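With one protein chain withheld, the remaining protein chains of the complex are depicted in position.
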Amino acid sequence: MSRKLRMGMVGGGRGAFIGAVHRMAAALDGEIELVCGAFSSNPEKSRLSGEDLYLDPDRVYGSYQEMIEKEKALPEDVRMDFVSIVTPNHVHFPPSKMALENGFHVVCDKPLCFDMEEAHALKKIVDESGLIFALTHNYTCYPLVKQAKAMVANGDLGKIRKIVVEYPQGWLSTNVEESEQKQASWRTDPARSGVAGSMGDIGTHAENLAEYISGLRIKEMCADLSTFVEGRRLDDDGSVLLRFDNGAKGILYASQISVGEENNLNIRIYGTKAGIEWGQQDPNYLTVRYQDKPMQVIRTGVGDLSEAAQAHTRLPAGHPEGYLEAFAGIYRNFAKHLQARLEGEEVNPVYDFPTVDDGVRGMQFIYKVVESGQSDEKWVSFD
Amino acid sequence: MSRKLRMGMVGGGRGAFIGAVHRMAAALDGEIELVCGAFSSNPEKSRLSGEDLYLDPDRVYGSYQEMIEKEKALPEDVRMDFVSIVTPNHVHFPPSKMALENGFHVVCDKPLCFDMEEAHALKKIVDESGLIFALTHNYTCYPLVKQAKAMVANGDLGKIRKIVVEYPQGWLSTNVEESEQKQASWRTDPARSGVAGSMGDIGTHAENLAEYISGLRIKEMCADLSTFVEGRRLDDDGSVLLRFDNGAKGILYASQISVGEENNLNIRIYGTKAGIEWGQQDPNYLTVRYQDKPMQVIRTGVGDLSEAAQAHTRLPAGHPEGYLEAFAGIYRNFAKHLQARLEGEEVNPVYDFPTVDDGVRGMQFIYKVVESGQSDEKWVSFD
Amino acid sequence: MSRKLRMGMVGGGRGAFIGAVHRMAAALDGEIELVCGAFSSNPEKSRLSGEDLYLDPDRVYGSYQEMIEKEKALPEDVRMDFVSIVTPNHVHFPPSKMALENGFHVVCDKPLCFDMEEAHALKKIVDESGLIFALTHNYTCYPLVKQAKAMVANGDLGKIRKIVVEYPQGWLSTNVEESEQKQASWRTDPARSGVAGSMGDIGTHAENLAEYISGLRIKEMCADLSTFVEGRRLDDDGSVLLRFDNGAKGILYASQISVGEENNLNIRIYGTKAGIEWGQQDPNYLTVRYQDKPMQVIRTGVGDLSEAAQAHTRLPAGHPEGYLEAFAGIYRNFAKHLQARLEGEEVNPVYDFPTVDDGVRGMQFIYKVVESGQSDEKWVSFD
Partner (left out) sequence: MSRKLRMGMVGGGRGAFIGAVHRMAAALDGEIELVCGAFSSNPEKSRLSGEDLYLDPDRVYGSYQEMIEKEKALPEDVRMDFVSIVTPNHVHFPPSKMALENGFHVVCDKPLCFDMEEAHALKKIVDESGLIFALTHNYTCYPLVKQAKAMVANGDLGKIRKIVVEYPQGWLSTNVEESEQKQASWRTDPARSGVAGSMGDIGTHAENLAEYISGLRIKEMCADLSTFVEGRRLDDDGSVLLRFDNGAKGILYASQISVGEENNLNIRIYGTKAGIEWGQQDPNYLTVRYQDKPMQVIRTGVGDLSEAAQAHTRLPAGHPEGYLEAFAGIYRNFAKHLQARLEGEEVNPVYDFPTVDDGVRGMQFIYKVVESGQSDEKWVSFD
C-alpha cells in the first residue's frame, strides 16, 4: 500500500526564502511529509527552525552529514526517503553527493552546483546511483508552459524561427548586499554563487525555459554582461544573442537591475505558423497569435488542452494557480516517480521534471555565457 | 509547546472539487494535519478516499456522526481538534451542530447552511459553545483584498459613493445538471442548495466581499433574478441594485450563464477621493484611480502595503499567489486563533476570518434577494 | 463630377471641446470642407473663432439664423451643403429645424434635443424634409463595434441573454460646475441640459450602444439615480436594471462621479453560444469568450472581419485607431450618403449612421429613466 513520502531538508532555516517555498510546495499535494532537517549550519538555528515546523526534536540535525548518517540508521519505515537541498549554490554538491551515496533520492534547488567539475561529478554519481534526482526549475511546471511545450511538439507553431526570453528583476539595482539582505549577500558572492551572478541565478531559468518549451538546443551565444552596481563582483545584467540548433535565432535578457521589475520571466516563440507568448507573473494566460486570424488567449483549465497541461492543473478555470502550485508540481512529479518505483509501476511521461542533465546544461550555460561576455569573439559555442 | 493542529473532514470524497481545495489549503502552511474523515455518506467511498489520502484506516469513518463520536473517545493528544465541513449546503448545519456540541471547533464551507432557521440556530450554538467557527469566504483572504479593506478603513478613498461587484460565471449556461455533472447537480437542486441557485452559490461571495472591503452594510436591495436554462429550478442569473447604510449606491451582478466567464469575481469601489478595482482572476493587481493624478497599480508584495496585506503575503513580489493561497489564509488564520487559544495568547487582529455572523448575514442576503426577485416592490429591506 | 462637401458649423467656438472634435472628424477623410460658421452667440467670439479656422470672414456669422439665411442666398456651387450643430442640448432643435426647413442637411450632436416635444417635432420635420439628418452617437462607429454588431446579427453569440453596459466617468465628482468649467456648467444646468444630467450626457450613449450592437430594444427599466455632489441639480450617477424585448436582462451603469474613471464606456453581451466584451478606451480589442474553447481577441484589421468592420478600418493592423477616427466615421458615412444623393447612387448599407429615430429613442430613454428613478414602481415601460 502506498504511503506519504518522507522528506528531509538541508538548509531553509528561519529567514530563508526558498526553504519555505520548498516546504509549502512539498506539502501542497499531500504526497510528502517533512520528517527531518538540517536547516542551518548553526545547530541552534536549525533546532529553532525544527521547532517552528513542529518536527520531532530528535530528527532536527546540526548538519546534513549528521542527518544522512542518523536517518540511514533509522528503521526503513521511519527514515526519510529523500533529501531536499535548499542551500546556496556552493552547498548543493556535497549534500547531494552524500545523500545519493547513502541511498537517498534528491530534490535540489538550481543551479545544479558551484562549478563544472562538480556538475560532471554529480551527473556521474546520479547515474551510478540509479536514484531519482530532481532539479527545481520550477517555472517549467506551470500548466500553460506544459501546454506551450505540447503545442510546439505538435507542430502548431510550424518551424521555430525566433525565441525571445526575458527575466528582468530589479531587486539588486542598488547595493543591497552591503546591508543585511541575506538573499542578496550570497547571490553576489563568487565564493558562494559561482562564476555568475544574474546569469546563474535567473539566466539559467530563462535558458531552461526556452529549451524546455521549444525542444531546441542553444548552439551559439554572444553575450554582453554588465555589473552596474558599484562594488559588486558578479554580473547583474546581461543581454545575449542566441542561435539554436535548428537555425532559429534568439535573445535572452536577464537582469537584476531592471528597476521596478519584480520577477518577470517571460517568453515569446515565433514559428512559421503561429507565435506564442507566456509570462510567469500572469501564468494563467498563454497568447497564441496567427497571421491571418484573431489571436487566442488560452487560459488554464479552459477548453481542450494538452494532457500535460491538464495533468498540472488542480483547479477549475478562473481559480488562479500561481508560483507555489507550479513549484509543487516538481515535487508532485518527483513523488509520482518515487511512488512508482516503490510500487514497481510506470509513470505517464507527462509527469516529467528537470533532471541532472538539465542541471549540467544549466551549468554549461553559466560558464559559456560568462566566457562569451568576456570574449571579443562574436560567437561562443554552447557545447 | 505548540503542535500541528489535527483536522477531521466531513465530505470531500473522490470526485469532489471543494474537498480537495480545503485539504490543499489546510496543508499549505504546515500548521494543520488531516488525521481523519467521513468523506462520503457512502462508507466504501469514504474508505477509498481515506486510502487516497494515506490516512489510518481506523480513522476513516462511514458518517460524520461516527467520526465525531469515535474521535471524541480518543485520547486528547490524538483526537482531532476541529472539523472541516465541505458538504453540499443542506449538510452544513447537522455536522456543525454536532461537532460544536461535542467540543470540536469548525471550519465550514459557505453558505452557512440551508435556511434561515438553521442559520439562527447555528449562530446560537456557536455563541453558546464558545468554540471557533470559521466560514470559508475565501476571497476575502487575498493580500490585496486585505489591502483594499485597509485603504478604505484608512480613508484613502474618502467617503464611499458607489460599489459595483460582479461575479459572472458561464459553466451553467447549458443544462449540465442533467448530465452526470456532480457540482451542477446539487447546486441546482432546491432540496440540497436551498432557496437560491447562483445567488447562494456565488452571490453571497459578492455580497460578502463588498461589505468586507467597504465596511458598509447593504440596507436595501432591488433584484431581478432569472432562470435562463429551461427546466432549471433555481436562479442562474441576477442583477441587483444596492443601497448601503451610508448612502452609497451599488450594483451586484452574479450569474452562472454568462458564457465564457470563468470565475470572474471583481469589485470596484468609488469614494470621494479615489476609486479602486480588484478582480479575483488577476488577484495580484489592485488598481487605484485618482481624478487628478496617474493611477497606481498596487502589486502583491510591492511597496509599503498595509500590515494586513503583508500578513497574507507568502512570497516576494512577482511570484504570483493564487486561489489556494487565499483559501489557505482562512485556515492559517483559523489555526492561529486556535493555537492562540491552546497557548493562551492573543492574536493580532489582522488575522481575521469570516465567522458565523458573516454566515448569518449571507443567509439573510440569500433570502432577501430571492424575496426581492419575486416582489413587485422596488426596494426590499436587507434586515 | 463629385466634389468636397461644404459644411457650416453652429457652435464650437474657442474653448469648446466638442466643436473641435467635430471639425477634426469632418476633416479627416478629405470629404468635407468647413466653409462657414456661427461659432458663438457672441459675434466677436464667433469672428475670432473663424479667424482661427482660416475662414473667409464674410462667412463667419453672428448667429445660426444669419448663417442659414445668408448661405441660402449664395450661389448653389458655393453655399454650404449641410450644417453641423455642436451647441448645448437646448440649442439643438432650433438650428436643426431652421436648417432643414431651408434645405440644408444636418449633422447634430447628441442628445437629439432638449425635451420630448422637440424630439417629436424634429422627427416630423426631418421626415417631411426628405433631407439627411445624422446624430453623432460616435461610439457606434468603431470598427470593432461594427464587428460586434455583425457577429450578433450573424448568430455567433446565439440567443442574447444578458447585456451589461457601463459608462463611468469621474470628472464631475466634485462641484466643478461652480468653477469656470464650461463643459460642466451647462451639463449640470436643467435649463440647458434638460431633465437629466449623467443619463442624458452619457447614459444615452450607453443605451444607444447596447441597442445598436444587440439589435434588441429595451422594454422596461428600473432605475436608481443619484445626485451625489451637493448643490447639483441633476443626476450624476445612475444604476439601471434593463429588460429587453427578447427576454434578455441587462444592467446599465452611467456615472460622472466614479472617481478616476476617464471615459470608460464598455459593454458585455452574453448569448447562449458566446460572450463578447468591448471597451471604448481600448477600442481595438474585442474579446470573444466561449464555454469550451480558448477566448479569442479580435483586433482591428486582423483576420477575416465583417464587411462593416473593414469598411470602418483605415489602417493596417497594429496602427491604433481612436476616438477621432470613430467620430470621423459618422461624418464619412453621412458624406457618402450625401454624395450618393448628389450623384443619384446607392450606398452600401454598411455605411450606416445614427438617425433622428435613434435620437427620438435616446430622448425617450432620458425621460423614462428619470421617471423610473423618481418612481416607487419597480418597472417602468420604455415606450
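The chains carry the letters A, B and C, assigned in the order they are written, with residues numbered from 1 in each.
Please note the rule applied: a contact is a pair of C-beta atoms (placed from the backbone, for glycine too) under 8 Å apart; a residue touches a chain by one contact, two chains touch by 3 or more.
Keep in mind that this is a model prediction, so the values were computed, not measured.
Enquirer: Which residue from B:P57, B:P75, B:G130 or B:G303 sits in contact with the chain not drawn here?
Expert: B:G303
Enquirer: From the list C:M24, C:A150 or C:A311, pick the residue that touches the absent chain.
Expert: Only one listed residue reaches the unshown chain, and that is C:M24.
Enquirer: Which of C:A16, C:A38, C:L53 or C:M199 sits in contact with the chain that's absent?
Expert: Looking across C:A16, C:A38, C:L53 or C:M199, the contact with the absent chain belongs to C:L53.
Enquirer: Which residue numbers on subunit B touch the omitted chain?
Expert: That gives, for subunit B, the contact residues 288, 290, 292-299, 302-304.
Enquirer: For subunit C, which positions touch the chain that isn't shown here?
Expert: Where subunit C meets the chain not shown: residues 1-4, 17, 20-21, 23-24, 27-30, 34, 51, 53-54, 169, 171, 261-264, 280-284, 299, 301-302, 314-325.
Enquirer: List the residues of subunit A that touch the chain left out of this view.
Expert: Residue positions of subunit A that touch the missing chain: 158, 161-162, 164, 166, 168, 170-171, 173-174, 222, 224, 226, 228, 237, 239, 241, 243, 249-251, 253, 255, 257-261, 268, 270-275, 288-291, 295, 375-378.
Rule of thumb we're sticking to: only the chains that are shown with their structure count from here on.
Enquirer: Can you check whether subunit B and subunit C touch via the same residue numbers (shared by over half) or via different ones?
Expert: Same: most residue numbers at the subunit B-subunit C interface appear in both copies.
Enquirer: Measuring centre to centre with CA averages, how many angstrom lie between subunit A and subunit C?
Expert: Result: the chain centres lie 55 Å from each other.
Enquirer: Between subunit A and subunit B, tell me the centre distance in angstrom, where each centre is the average of that chain's C-alpha atoms.
Expert: 34
Enquirer: Between subunit B and subunit C, what is the gap in Å from one C-alpha centre to the other?
Expert: Spacing between the chain centres: roughly 44 Å.
Enquirer: Indicate the residues of subunit C shared as contacts by at least two other chains.
Expert: 288, 290, 295
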